[in-house]
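Shown next, in structure tokens, is the structure this report addresses.
The excerpt is restricted to a subset of chains, each kept in its original location.
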Amino acid sequence: MTKLTADAQGVFVIAATPFDATGALDLEGAARLIDFYLGRRVQGLTILGMMGEAPKLTEAEARRFALQVLRHVDGRVPVVVGVSAQGFASMAALARPVIEAGAAAVMIQPPQTAARGDDAVLGYLTAAVEAIGEDTPFVLQDFPLASSVPMSVSLIERIAQTFPSCVMLKHEDWPGLDKLSAIRARIGRRLSILTGNGGIFLPFELMRGADGAMTGFAYPEMLVEVCRLFARGESEAMLDLFDRYLPLVRYEQQPGLGLAVRKYVLWRRGALACPATRDPAPKLTEASRAELDWLMRRLERSLEHQRKESVA
Amino acid sequence: MTKLTADAQGVFVIAATPFDATGALDLEGAARLIDFYLGRRVQGLTILGMMGEAPKLTEAEARRFALQVLRHVDGRVPVVVGVSAQGFASMAALARPVIEAGAAAVMIQPPQTAARGDDAVLGYLTAAVEAIGEDTPFVLQDFPLASSVPMSVSLIERIAQTFPSCVMLKHEDWPGLDKLSAIRARIGRRLSILTGNGGIFLPFELMRGADGAMTGFAYPEMLVEVCRLFARGESEAMLDLFDRYLPLVRYEQQPGLGLAVRKYVLWRRGALACPATRDPAPKLTEASRAELDWLMRRLERSLEHQRKESVA
């Protein structure tokens, strides 16, 4: 399988990890979900991210799931595998076999224990790169809201200079638009930058220099279309489309609850056989489901309206 | 002046604190801003909240500003004054004179140093109530994203039971909809609940039992109108209106940057003579201002479109 390079672009959807109603890993469901994503024409897949409930899997389950996904994707799109772990031994025990099995890259987020200043983050990554292998391309995740690890522009610059195998940044700081502009301006080499946060700032992020999105919004076709419209320079059309989805993007963008929202919508759309999340995870109440149903109906109506307008 | 009661409803706008270009407190600007808010028919005002840059004022400045606002409002609407401080001596030194001068209530958020479990939060509030006076109505702010102090439903219940002078909750947890429903269901007495977070979930919060909003979104007339449509049972119209503003609500809802966004929009709308924030505060870059100008133009166009439609 081709390795990920700093030229990567487009939408790498963060894939959910399917469980059945008993909480068991649903490997067949994984195939179905992957087909759903590929049917939406995403450019890549990311598995075992935070929204993939990675920490809730045993190490054996994580390995099994990753290998199954890689087999099913079979090289059609690049697959990034999240390998954040409490220790480097566990990180290596996942990263080595998935790279061997054809993963395009692994994704690493420095943990809170590394949040002791810039040098500590660099020290952590030095050890992590040794664990995954110097030739393994990796995606650096910058998501301080979840990790409590702040990374300044100059730190990201130092990381890019120090580690040639860092080919991509998952930019997920918030607020992050000016930071994104600054990273683009400062880093003296090509680095792919995909953005997260459910895509809630995607149109502006593209205008600031992002190469696409790495997030798991349950309508990935919107992310793909927003990137396409941006590439064609149709800014107003891009925002028009995006804003129709924004009420749902916003609803999904609730820390903690977002995962359950996302799985519910994916289930309603037929992409998942079961919307179950593994404990510990907030469950959707009746009221939340009703709100989501309402928002989905309103979205459909809005898209219908748009279709009619564009026909007329 | 009438004191705040647990029956309070509507929109209590969080007022910005105006500075001039040198960073000095602009007391005349305060009058102009208050007039702008009152012209949007808000039901109340909150000053010296976090978005009021309270920690950046000296204690003397905070007192002077609060007294000036109270004088200018002169009882037309209730005014809540944020009195969060590093110590109880400072808290009392602000709370006592503003209550005397006619403030309807004070607002308190337990600080991170109190984040040692439920009992520690209660202990903190016991001392705070002693500092402000047992007869002084207070608003409890629940904003864990900023304060790092988690407050569960059962803790809020204990607080409501323990302190009769706690008349209002500024509900700003995120995600917070189910929590809001649970608080409403569990608390055995009347408690006014206003919501924050820039209003980004306001329609759902009203449906879950909130009494209104306490936030500083730069178009407070939208918050007022959403509450009115909700009260009349016009849910679809409520969302239709809200969703037009959502792109701006979302843009303003950036931790840290949001204050600069808000002041810029208020300045563009003529409510502020100067959009300056005091250091330390992120400043708006050229790119951010251009994005905001674009979003404001799109909002105007959308509102224009709506007006035409409703006429037609």
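Just so it is clear, A and B label the chains in written order, and each chain counts residues from 1 on its own.
Here, contacts are C-beta pairs under 8 Å (C-beta built on N, C-alpha and C of every residue); 3 or more make two chains touch, one makes a residue touch a chain.
No experiment lies behind these values; they were computed from the predicted model shown.
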For a quick check: 2 copies are placed, so what copy number does the complete complex reach in this file?
4
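Throughout what follows, only the chains that are shown with their structure count from here on.
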Compute the distance, rounded to whole Å, between the mean C-alpha positions of subunit A and subunit B.
33
Subunit A-facing residues of subunit B, complex:
174-175, 177-178, 181, 200-201, 204, 207-208, 239, 243, 246-247, 250, 254-258, 282, 285, 287-288, 291, 298
